[in-house]
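Complex shown without one protein chain; remaining protein chains in place.
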Amino acid sequence: MTLLKNGKIEKDSYVDCSGKEDVATAGQIIISYKQWVAYRDLLSKKNDRLGIKLLSHEKPDLIATDLEYFSLIALEFPSFADGRAYSYARLLRDHYGYSGELRAVGDVLLEQLHFMQRVGFDAFEVENDDALEAWKTALSDLSVWYQTTGDGRSSVMQLRHKID
Amino acid sequence: MYRYDEFDSRLVNERVEQFRRQTIRRLNGELNEDQFKPLRLMNGLYLQLHAYMLRINVPYGTLSSRQMRQLAHLARTYDKGYGHFTTRQNIQYNWIQLKDVPDALGDLAKVEMHGIQSSGNCIRNVTSDQYAGVAREEIQDPRIYCEIIRQWSTLHPEFSFLPRKFKIAVTGCKQDRAAVKVHDIGLIIRRNNEGNEGFEVVVGGGQGRTPFVGKTIREWLNAEDLLSYLEAILRVYNMSGRRDNKYKARIKILVHQLGIEEFRNQVEKEWQRIRGSQLKLPQAEIDRINNYFAPPQYEKINDQLELLKKQKADSPAFSDWLKTNVSDHKASGYSIANISLKGPDLPPGDITADQMDAVADLADRYSFSEIRINHRQNLVFPHVLQSELIELWGELSNIGLATANIGHVSDMIACPGLDYCALANARSIPIAQEINERFQNMDKVHNIGELTINISGCMNACGHHHVGHIGILGVDKRGKEYYQFTLGGSSDEKASLGDRTGKGFPAEEAADAVETIIKTYLETRNNNERFIDTYRRVGMKPFKVALYDSP
Partner (left out) sequence: MPQVIIANELKNGFVVFLTEANHWSNDIDEGAIAKDVADAESLLKKAKIAEQNCEVIDPYLIEINIENGRRVPTEYREFIRAHGPSVPIPS
C-alpha cells in the first residue's frame, strides 16, 4: 500500500487503530467513528494529531461539530463502484469547511484519482507498483471540466464567459 | 443544432485517447477484465451474447445528416453494415471489435459524437421530445436545457459512481412525447404569469422490475436554478440510495421508501445550501446555447391544404402515410414527417448503412439536414415543406422506409431481447415480427387506430412494456419462452402502468393473444375511441374473458 499525498509518495505518519479494540493515547493515530463515540473525552484531550476513518455508511454529518479535533479524515471506498464518499468529500470541503487531510482509502482505482482529487481528496492509499506514474497519468488524461467543484479549477462555463 | 466549441471538442478528443490507452493496456494484459469492465462501460462498450456492443449517444435525439453519414460509415467499417436505434434515442452496434473501438470513437469525435456515459451507474444521455423546436404548442425548445444538462453531467466527478444508472428527460410541451414521468428525473418546461421560463420537476419514475410513475417534487423551478436543483437531488440520491441490492438501487425506490415529502425536504435542505453557488446558470450561457437552436430559414408560405387534399385523393397510399406519419409544424407550410423503422423487413429500430446514407441525403434535400430519433425507435424529419411531402414519401418508399404505421399496432417498441442481449430471458424481435406480419393490411391497422405495443425480453423493461397500451414481457419458464401481457399502460402526460392480464402465453401463442385483445377492443369500443380509452372505461374483465375464457 502506498500513500500518495499532494502528488508525492509519502510515508504515512499515522498509525491506523480504527480496527483495534483499544485506542493508543500517544502518537498520531487514526480511529473509527465508533471509537470516537466511545473515547471522545480521552481523545479530545490528546496533544497528538488525530485522524478518523468514516465507513461508507457513516455520513460526515456525524462529526460535523467535531471537525476541529481532526487533522485527517479518511473516507472509505468499500468497492470502487460505491461512490458515496465523493459526495461526503464535497460536503466536508464545501459545506463544513474542513481543510485538513482528506484521504481516500479502500478500493481506490487509478482511473478514479482525478475524480477524487476534484471533489476534495488530497491523499490516496493506492495499491499500485508505480503510484507516482499512475498519478501523473490520471491527472494528465483530461484537461477540460464542465463542473465547478471547489477545487479551484475553472469550469468550461467559467472559461467561456470569463467568469471568476 | 448545437455545435461543439473548442472546450467540448477537446474533452471528447482527450477521452478518446484515454480510452485508446486503456484498450491497449487491456489487450496487452496490463488490465484484467474486472479492471477494464468499468472503463469500457463508461464509454458505452458492453459485452453481449455474441460480441461487444457499442452504444453511441444521440444527445436528445437530434442528428445532422453529416452525423448520420458517419454512423453509416461506422456500421460499414467496424460492424456488419447496420445499426439499432434504441428507446433512449441512441444507436447501438452489435458486432464491433474491441481492437477497433478507439478508432470508431475517434471517427465519431470528428462529427461531435461519443459514447461517454451511455452505460454505467452515471447520468445517461438526456432524452427529449422528438418534435422539440417544431411542435406547435411548445413553450420552449427543451434541447437548450438538455444540452446544458449534457455538459454538466459529462464526467461529473461526484456523480460517476451512483447507486445505479440515472436517466433525465425534458419536454417543452404539455403533450408528453418523451415519457418524462417514467424517468429518474423528468423536467417539464413551464411559463409562469410573469412570462418567465421554469420547470415542473418530476422525480422517481422508472420502469424495470418495480415500475413507478414519477411524482412532482417541485411545481416550479426557475431556469437559473436548474443545475443546483439537479445537483441537490443527485447528492441526496448518491449518499442515501440503496447500494445493497441492484434491483432496489434506483432513485424511485429511495423516493418510495422515504416518501416524496421527506425526499423533498432533504433535497430542499441541500439545495438551499448550494443554490447561490457557481451552479447558478448564467443567462449568457442559456443565450449562447439558445442561439444554436434557432429555427432554420423557413420560407414564408401558407399551409398547402388544398394541394395535399388533391394528392391524397390521387393516392390512397400517400393518404395513409400522411394520416399516420405526418404531424403539424409550428411554421405554416411545413410539416413534421416521421419515418417508421417498423417495416416488415427489419427488426424494430434496425437500419442498414445504405438506408442511413439515403436518409442523410433526403434530410439534406427535404429537412434542412436535420434528423431526429424518437424513443419509439423511429426517425423524424422535423422540417418538411408540405408541398414536398409527396416527393419525400416517394423517395422513402424506394428505400423501404415509408411504412404508414406511426403510433399504430405494428409500430412496436422492441428491445434486442435474447437474440443479442446478455440480460434477456426471452426473444423480442421474432414476436414483434410475427405481430407485424399479422398486421400488414393497412386498412385493418388504421381501423384499429392509435395503439402502442411494447415488448421487453426481461424484467429490466428496455422495451417499455409497462407503459405500452399493450405490454408484453418475455420470461423464461423452465427453459421455454413465455410472454406475459399487461394492458392500459401509457407514457404520455397521463402516464400509467399496465395491469397484468394473467398467466403468460408460450411463444407460438403470443401473436394470437394480441389478436384476441385487439378483437375484444374492436367489439367493445365506442365509435372512434382509442384502445387506451376503451381499456380505461371497461377495465380488464372483457379482455380476461377473451384471453382465458374466464373473468
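Should a chain be cited, it is by its letter among A and B, assigned in written order, with residues numbered from 1 in that chain.
Assume contacts are C-beta pairs under 8 Å (C-beta built on N, C-alpha and C of every residue); 3 or more make two chains touch, one makes a residue touch a chain.
For clarity, every value in this text was computed on a predicted model and none was experimentally measured.
Novice: Which of the visible chains would the unseen chain be in contact with across the whole complex?
Specialist: Hidden chain contacts in the full assembly come out as B.
Novice: Using the definition of touch stated at the top, determine which of B:D350, B:E370, B:E395 or B:D411 touches the missing chain.
Specialist: B:D350
Novice: Would you indicate which residue among B:K342, B:R427, B:H469 or B:R525 is in contact with the undisplayed chain?
Specialist: Looking across B:K342, B:R427, B:H469 or B:R525, the contact with the absent chain belongs to B:R427.
Novice: Just checking the interface: what residues of subunit B touch the absent partner chain?
Specialist: Contacting residues on subunit B, toward the hidden partner: 26-29, 32-33, 47, 49-52, 80-82, 95-99, 346-347, 350-352, 418-420, 427, 429-430, 433, 479, 481.
Convention: only the chains that are shown with their structure count from here on.
Novice: Sort out for me which residues of subunit B touch subunit A in the complex.
Specialist: 5, 7-8, 10-11, 14-15, 17-18, 21-22, 35, 38-39, 121, 151-152, 154-162, 235, 238-239, 243, 273-274, 277-279, 282, 284-285, 288
Novice: Which positions of subunit A touch subunit B when the two form their complex?
Specialist: Contacts found on subunit A: 59, 80-84, 86-88, 90, 94-95, 109, 111-112, 114-116, 118-119, 137, 141-149, 155-161, 163.
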